[in-house]
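These notes concern the structure reproduced below.
Excluded from the complex is one protein chain; the other protein chains are retained at their positions.
Moving on, here comes chain A:
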Amino acid sequence: MSIKIIVKRLLFLVLVIWAASTIVFFVPRLSSRNAIRERFGELARTGGFSPGDLEKLIASMQQQFGLDKPLLEQYLQYLNNVIHLDFGYSLYKYPSTVTELISQALPWTIGLLLVTTIIAFVMGTLLGAVAAWPRAPGWLRAFATPFILLTGVPPVIMAILLVFFIGFRLKWLPLGSAYSVGVVPNWSWTFFFDLMAHQILPAFSLILGSVGAWVLSMRGMGITIQGEDYVNFAEHKGLTGGRIFRDYYLRNALLPQVTGLALALGTVVTSAVIVEGLFGLPGIGSLLNLAIRSNDFPTIYGIVLFITIAVATLMTVLEFVYPLLDPRIRNT
């Protein structure tokens, strides 16, 4: 791969991030809501400010957040902040900065979503590959079937069913939240096991819900590849079944799956909103949900941009990795 292509790809990455940040900047401004006013209105109802003081307070906060300046100036200031990865203070959780909020939430999302996505990918890909391989034993091929059936169940329903039966009825596992009430997070085995017990149900609902899709796409690809001339010729060459499976069948059937994995990693946060909400986990999904509801746009910017940068970077990395997997797209 030439330097020119690498530079081109990196420039494209910057372009994507710029476009995304611009869209993200303007969309919340289309709303007539004012997050500061709403927040103080809330406080006023409970605290008892005098209306005059309240207006002054709001005006001073507007000024502090730069919301009184012309839109263009705000936009340029915002772009400057984006470059420095500084999204300022959260409007809703005021003294905290957006960066702080994201870095607190991120480990939860990565720990659960990233790990389950990769587990589901590996499981689904292998099961799908075996299901489409005519020489695999029947009982092994049948393993894929229940997962294919489960693709019809929406992950939310799956999560609710799991919580109801295993958490509520059988009481084997906790119903939700990140760890037990009263437990202080620390580096001990007790805390670790408590943490893991709380992650099992969300992890299972995510894995059970998504393995089937990987099985289906891999099986579809596998059926095409197993009939390819080069797989037949490999058998004519007298290669062992294992080698044909690995080098001739799996290597080729895997290519679209890798693209699928990159796309799936990009949508990880989308499923996080639902699953984290359902299980009460303090991850990026919950944070985004809260930010949208309170029109806390610095936090929305921060999260959406963070996701955009993550996905775009992932895609760029994939573009550099893909030619290693498929020689046909080198030098293009």
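As a convention for this text, a contact is a pair of C-beta atoms (placed from the backbone, for glycine too) under 8 Å apart; a residue touches a chain by one contact, two chains touch by 3 or more; residues count from 1.
Definition applied: contacts and distances are computed from a predicted model.
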| item | value |
| --- | --- |
| Undepicted complex member, UniProt protein name, chosen from "Electron transfer flavoprotein alpha subunit apoprotein", "Acetolactate synthase small subunit", "ABC transporter ATP-binding protein" or "Stage V sporulation protein AC" | "ABC transporter ATP-binding protein" |
| Given A:Thr109, A:Gln199, A:Asn252 or A:Ser271, the one touching the chain that is not displayed | A:Asn252 |
| Residue in contact with the excluded chain [from A:Leu239, A:Val258, A:Ile292 or A:Ala310] | A:Leu239 |
| Hidden partner chain, residues of chain A it touches | 134, 228-230, 232-240, 243, 247-248, 251-252, 255, 325-328 |
